[in-house]
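This is the structure, below, for whatever I ask next.
The complex appears here without one of its protein chains, the remainder shown in place.
Labels run A, B and C following the written order; every chain starts at residue 1.
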Amino acid sequence: MTNKPLGVGLIGYGYWGPNLARNFAECAATELLHIADKRPEQREAAQRRYSSVIASADDEAMLRDTRVGAIAIATPTQYHFDFAMRAFAAGKHVLVEKPLAANAREALALVNEAKRRGLTLMVDHTFIYTPAVRYIRALIDDGEIGDVLYYDATRINLGLFQSDVDVIWDLAVHDVAILVYLLGERPSAVSAAGQAHVPGAPHNIAFMTLFFPSGLIAHVNVNWLAPVKIRRTIIGGSRKMVVYDDLEPSEKIKIYDKGIELTDDPDTVQKMRVGYRLGDMRAPNLEPGEALSAVVKAFVDAVRTGRRPDTDGERASLVVRILEAASRSAAMSGKPVAMAEYALEVA
Amino acid sequence: MTNKPLGVGLIGYGYWGPNLARNFAECAATELLHIADKRPEQREAAQRRYSSVIASADDEAMLRDTRVGAIAIATPTQYHFDFAMRAFAAGKHVLVEKPLAANAREALALVNEAKRRGLTLMVDHTFIYTPAVRYIRALIDDGEIGDVLYYDATRINLGLFQSDVDVIWDLAVHDVAILVYLLGERPSAVSAAGQAHVPGAPHNIAFMTLFFPSGLIAHVNVNWLAPVKIRRTIIGGSRKMVVYDDLEPSEKIKIYDKGIELTDDPDTVQKMRVGYRLGDMRAPNLEPGEALSAVVKAFVDAVRTGRRPDTDGERASLVVRILEAASRSAAMSGKPVAMAEYALEVA
Amino acid sequence: MTNKPLGVGLIGYGYWGPNLARNFAECAATELLHIADKRPEQREAAQRRYSSVIASADDEAMLRDTRVGAIAIATPTQYHFDFAMRAFAAGKHVLVEKPLAANAREALALVNEAKRRGLTLMVDHTFIYTPAVRYIRALIDDGEIGDVLYYDATRINLGLFQSDVDVIWDLAVHDVAILVYLLGERPSAVSAAGQAHVPGAPHNIAFMTLFFPSGLIAHVNVNWLAPVKIRRTIIGGSRKMVVYDDLEPSEKIKIYDKGIELTDDPDTVQKMRVGYRLGDMRAPNLEPGEALSAVVKAFVDAVRTGRRPDTDGERASLVVRILEAASRSAAMSGKPVAMAEYALEVA
Partner (left out) sequence: MTNKPLGVGLIGYGYWGPNLARNFAECAATELLHIADKRPEQREAAQRRYSSVIASADDEAMLRDTRVGAIAIATPTQYHFDFAMRAFAAGKHVLVEKPLAANAREALALVNEAKRRGLTLMVDHTFIYTPAVRYIRALIDDGEIGDVLYYDATRINLGLFQSDVDVIWDLAVHDVAILVYLLGERPSAVSAAGQAHVPGAPHNIAFMTLFFPSGLIAHVNVNWLAPVKIRRTIIGGSRKMVVYDDLEPSEKIKIYDKGIELTDDPDTVQKMRVGYRLGDMRAPNLEPGEALSAVVKAFVDAVRTGRRPDTDGERASLVVRILEAASRSAAMSGKPVAMAEYALEVA
């Protein structure tokens, strides 16, 4: 291709922004032109690292710059909506950090605005671009694991306590995005419960359950106050079962040829007509590679072709609606919230 | 002591009964006199193993036998009530397999009947008699882990599918019993959700959340359809945190000197006034020993002294009430059920 | 088959003897008739457990008993030779605990005596009858792992310190037997080094290296004074590599499709013409089953058919010769001992 690189302006150079900056700088198809952060010391750090980049306190310069085709937003969630709307108004494509927005109404407005203007809106749900999650998707698409019966994720560690979002919006968001990517169906209801152990702060431990029309049940256990770090998801299928442990240096995915089979053995009070199938376990070799690099490539591809990326605004908006339902349920100590209440749809 | 051994009759020689039989036979303070099971092949197996025991199809012989001071009941849960009531009527002390009864009403009736007759009613919640659980109790009692903030248990494996009870009554019962033993407070509400992957069968996967007045939150993840076996409980305390992994051959308990501390650092949008405390981990050496042997000793001690065992009828009745609340919640897809609805109390 | 069960007399009811007794008692093809042990308390324990067995202080009764067709010897190693020779003289087949004898001369004499009299001599190298080791043998025979390049075993734990044999004769004997079973070739030389940390006692830590004509190198690390228990063997092949961890409850064997490939890339000072092949890992499902039960079945089969069992006297004699070479090397701080010095062969 003889395309010129896509000029990029980055807003927010805090925790995640430097990673985005590095990937935009390293990608041959993008050119990092601007970095905005209201904190002087962050601007200085950015300038030291990228001497040719224009560092500013706000987004004015990058929005005016005609070389800039796309804006990446890595600010706290509450600011996503305003920055993205301003970028759209300036005719720029947008890549937003997860979650797309602080609530479903804003998320939907962003989706509609991008659609109306014919611009790309993509969210950096990084996990969707990891070799592991893509491999699991292929296992599902190929029918190897059969019907998905359950999804059970544990995502716990000590820190980082956030003040603007709770642990569901910070950690469970990953699992909700993965579920939206992996499955062809939407949850019908969501239940969540949590607890804040710092007075006045958001929940730092939470348990979320998603109910799907097919009977599939998904569960996510998230915790900022755990003594050990765990990143483990079990996916039960009617034919095979998968354990995905993101902390394993290799062998992140293990596929178990295990399950149950209904039998004709006479039923008893003690035992069901259930037989157990015990077969081999297989850990596929996964190609290495930084997921964020694939995020940048997918964004460029979406901008250039107009095709929907895997984490487009609509899917990311569904993620936000599920998180919002979880928040409402958590406020009622786990009373399930039907997703039909989130019937807002794209215009 | 010059006490004669306590004569014991055992009802039910199926999955767990043989373990009870062996421990009664090996304990110097008990004498196994009768075994009843309606299945001839089970009676024959019992007779081969214990040639001097009287094997019968029902409990008539053991109830009449004046040498028998106590009855142990290891039948399916639904029969606990009738067998225990008949034993009390015959003036015998009773040890029942977990859970005490199939519902709260029956459990309470058993507690009241034992009280009325001055007989011992104890439930074999075996985990309460393991060195690991007793060690954790001591950590709590000594104040070493501070306030208990959360309890998070995962108890999953492939099988054994049951037809008479669901996975909560089969597996989560252990955690509920442990919680009742460890904590000085009762849950105020219970939420549970589950799914049956065998049509018409009980739930084989479930997630239960218990809310306590102090703010403590407890969560239990149970599953008969998991490709891997996990038995891991994390207990978060305000001073220390414990990981209890029952599958570890040694080092079942790890005590982490980790946690958070509120600081005076200026708050920011990104970061709380939270500091992280990272200290040593300690895995205490636990004395070996079969828990069921300690169950038998505790039962004999309770019979002889009249003292309440750690898993007496009242506490075991609370376990049943919590399980019943979980079942009601699960029937409503996780809607929390207040424990105040279970205000039935011992007469 | 209408064969009568093989009558068995067992000598030695200490650490391992009771396991042999139980398997002879449970096997339909064998009948446990005698147990001999010079210690009264061991005889009493045996009698309590097996009421119909004849318990004696020595082997006289069982050797005279015409119902006895075979003698099993589970005494300390130093007594194997005499008891086995007496059994052969009485026309009995013999199963001996590992190792076959205390030195190569005695081992060879036993092999020759069994051959001369046409009697079965088998050694209970239990590991050879485990599903894991048999699976690895099949991997080698089928060519799946290619040429065996190395065998690297770690077999360490705290205890049991022995006074009559050192840690090589106690623990490395398992690996030597496995090597003899797995491979079609004999080592050409053996090197071993060790240390005794209890004054005057045998070596409690040792490292043994076996050199094979093909270039294969085998290494065994054994230790009675380790804080953790490890039972892990890595087998490197030219096509695949195997990790065998005997402490894994499931997934004892993992087969890695990994290796190197010589390439035509230009050589540099820093890097060889070596490419790395990274493929999937597979953990086969292994059938459960107690290995000692398979030992008893193999012994009966050998007695009845006259066929050589996998751990017959000749192979077990080779094991002893390798251990003896290791002992000689260890006495010289690791100076290699050529196996040609052990050219004694079966008459």
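The rule is simple: a contact is a pair of C-beta atoms (placed from the backbone, for glycine too) under 8 Å apart; a residue touches a chain by one contact, two chains touch by 3 or more.
The model shown is predicted, which means the values in this text are computed figures rather than measured ones.
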Identified contact with the non-displayed chain, of C:D65, C:D152, C:D246 or C:E290: C:D152
Residue, one of C:T30, C:N103, C:T130 or C:N223, that touches the chain absent here: C:N223
Subunit C residues that touch the omitted chain in the full complex: 14-15, 76, 78, 149-150, 152, 154, 156, 158-164, 189, 191, 193-195, 197-198, 201, 205, 207, 209, 211, 215-217, 219, 221, 223, 225-228, 234, 236, 238, 241-243, 254, 256, 258-260, 262, 267-272, 274, 276, 278, 281, 332-336
Interface residues of subunit B (partner: the chain not displayed): 251, 257, 278-285
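The criterion applied here is as follows: only the chains that are shown with their structure count from here on.
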Turn needed to bring subunit B onto subunit C - CA fit, degrees, nearest 5: 180
Between subunit C and subunit B, distance of the C-alpha-averaged centres to the nearest whole Å: 43
Residues of subunit C touching at least two other chains: none
